[in-house]
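== subunit A ==
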Amino acid sequence: MTIHLSIVLWLPAVAGVLALAARRFAGWVTLAGSLLAFAYSVVLLIDFNASSGSLQYVTDEAWIEQLGIHYKLGVDGLNLALIVLTTFGFTACTLWAALERDVARTPQFFFWMGLAHSAVLGALFAQDLILFVLFFDLMLVPFFFLTLIWGPTPRPDRVRAILKLFIYTLVGSLLMLAGAIATGVLSLPNEATTFVLSDLERIAMDEGSQRWIFLCFAAAFLVKMPAFPVHGWMPDGYRNMPLPVLAVFSAVLSKVAAYGFLRVVMPLFPDAAAEFQMLALLIALASILYGSAMAFTTTETRLILGYSSVAQLGFITLGVFALDDAGDGAQGAILQSVNHGLVVLPAFFIVGLLAARAGSEDLRDMGGVAFRAPVLAGLFLIVALATLAMPGSANFVGEFMILFGVFDVKIVIAIVAFTGVVLASVYMLRMFIRSMHDRVGPSVDSRDIRVRDGLVLVPLVAAILFLALYPQLPLEKGEQTIPSRVQSARQVLAGEEIAVDPREAAAEAAEAEEEAERAREGEGREP
Partner candidate 1 sequence: MSIAWYLAVSAFIFAIGAGGVLVKRNPLVILLCLELMLNAANLALIAFSRMHGTHDGQVFALIVMVVAACEVTVGLGVIVAMYRRRLPVDVDEMRELQG
Partner candidate 2 sequence: MTSVKTFAWLTLLFPLAGCIVNALGYRVLRGKAPGYVGTAVLFASFVSAVLMLFALQDLAAEERHVRAVAWDYMAVGGFDGQLALLIDPLSAFMTVTITGVSSLIHLYSVAYMGGDRGYARFFSYLNFFVFSMLLLILAGNFIFLIVGWAFVGAASYLLISFWFRRTTATAAGIKAFVINVLGDVGLVLGTFFIFRGTGTLDYLGAFEKAGEISGGDVTAGCILLLVGAFAKSAQIPLHTWLADAMEGPTPVSALIHAATMVTAGVYLIARMWPLFEESESAAAVGAIIGCLTLFVSATIGLVVTDLKRIIAYSTMSQIGYMVMAVSSGAYVAGIFHFYTHAFFKALLFMAAGSVIAAMAGVQDIDRMRGFRGAMPFTFGCFVIGGLSLAGVPPFAGFVSKDEVLAYVADRGDWHVALVVVGYITAFITALYTFRLIFRVFFGEPSPEARELEEGHLHHADVPRNPMTGEEEDTDVGFPGPEHHIAEREGPMKGAMGVLAFFAVFAGFLQIPNVTDALDTFMEPTFEGSRFHEELHPSDALTFGGLAIGAAFSLAGIAVAYLIWMRRPEIAAQVRERFRPLHTLFVNKWYADEALDRLFVRPAAWFGRFAQQTFERVVVNGLFVGGPVGLVRAGSAAVRSRQSGFLRAYAALMVVGLTGVVLWLLIRA
């Protein structure tokens, strides 16, 4: 039992509250909070024991005892990398916002940023189903206000867009809430209700209930990603968010949905997951093709990135539902989530820089910036190549594992999905060429980035390069955990009897967990 995770979790929110009082220094206070959380999460990453497949740094308090709801937080190989991505992404975007002087920024903006940060972390840490649902819905609130108040478009547009976004995701969230409550109630008819995930995983629910609860959860996650065809909120939402907010929204929030599949859906509803595998794969495939096609026809730079995210999330979903023997697909999906977050953050930042030079975010108004802005061009090139999953980037490793996972199981789907790889090169290069190369646009004022732009952009690109050189780091941290999340669904699919009695296995895991905890405390190591 440790308190570390609670500290990381609430640090940004506390910083956000302090920011309200800090007036002129609001940005820096929130930044300090995010930075501390980031540092803390890096220490967690280093200290994390990769050879153990169980939860570490667990905090477990009974919260609402009558209902069996616990305040249980924990880290394992599944969420570790995403946590670091979250703290890193929020730190970068807070810094970006704090550096923007010309736009009116108020302490309130940073308060919402801090709260959003904590909400996302909470959703990732949560090991209790209700806690997860709570944080998952809480994530939306700060973005509602951030878009409504600070969006770059005229107010009526903003209101319409954010309402659309809100209603879309809320419908999904309500379905998920219903599903979560049903899970708790239905899984233990004779004992006291519990919502702790590790307890729920031990129980096999009957297939009929699994089916509709699975669909509820899937609806919530697919809307959040977004996946084709429920991405209707995405274009409007993307157009109307302020860029730093959009960057973090696109980079981090969509990943929570993919994570939710592996954390909640796969181990809890293995029968339904196996049953609906084909449907999920087809949705993923449609997202890849449709997102790519949209990305290479639209001229709005934000939407190119938005639709490319639809396609990339399609790949991630493909990996989650690959259900191959070695769990390569799921591992690739988590790696790809981190990678996609890391490329989208600088990409949106670059969109901001380009818009400042061209006077508009439309591709048709851009062009020819590269010569006078070689640093910008170079950084953008790296980001663009990583986005199109160029071999040698970690994105390629992720895609390689995902596609091999699918290839192992459903070869035709893997081959069709490769079309998405080719199309990705078309839309990313098109964006790069039309903004950086070709003739100079009509009112383009080309100049290179300033030092403070570099302050945000360079660490992001450095992170991309680091992962490109050593993707083994996130991979080996997740090696023990991730494949086991999809194991039971895979066994159902293969028609195997679930080999180990799940109750026993879970008891053993709990024992090992305790032992590890004791060992940790004995050594007196501080994470």
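The criterion applied here is as follows: a contact is a pair of C-beta atoms (placed from the backbone, for glycine too) under 8 Å apart; a residue touches a chain by one contact, two chains touch by 3 or more; residues count from 1.
In picking the candidates, the idea was that all candidates are chains of the complex that A comes from, given by their letters.
Everything quoted here is computed from the prediction, not taken from an experiment.
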item	value
In-complex contact of subunit A, chosen from 1 or 2	2
Residue ranges of subunit A touching candidate 2 (in the complex, touch as defined)	164, 229-233, 235, 289-290, 293-294, 296-298, 326-328, 331, 368, 370-372, 374, 378, 381, 385, 388, 390-392, 396-397, 400-401, 403-404, 407-408, 414-415, 418, 421-423, 425-426, 429-430, 433, 436-440, 470-472, 475-476, 478-479, 483
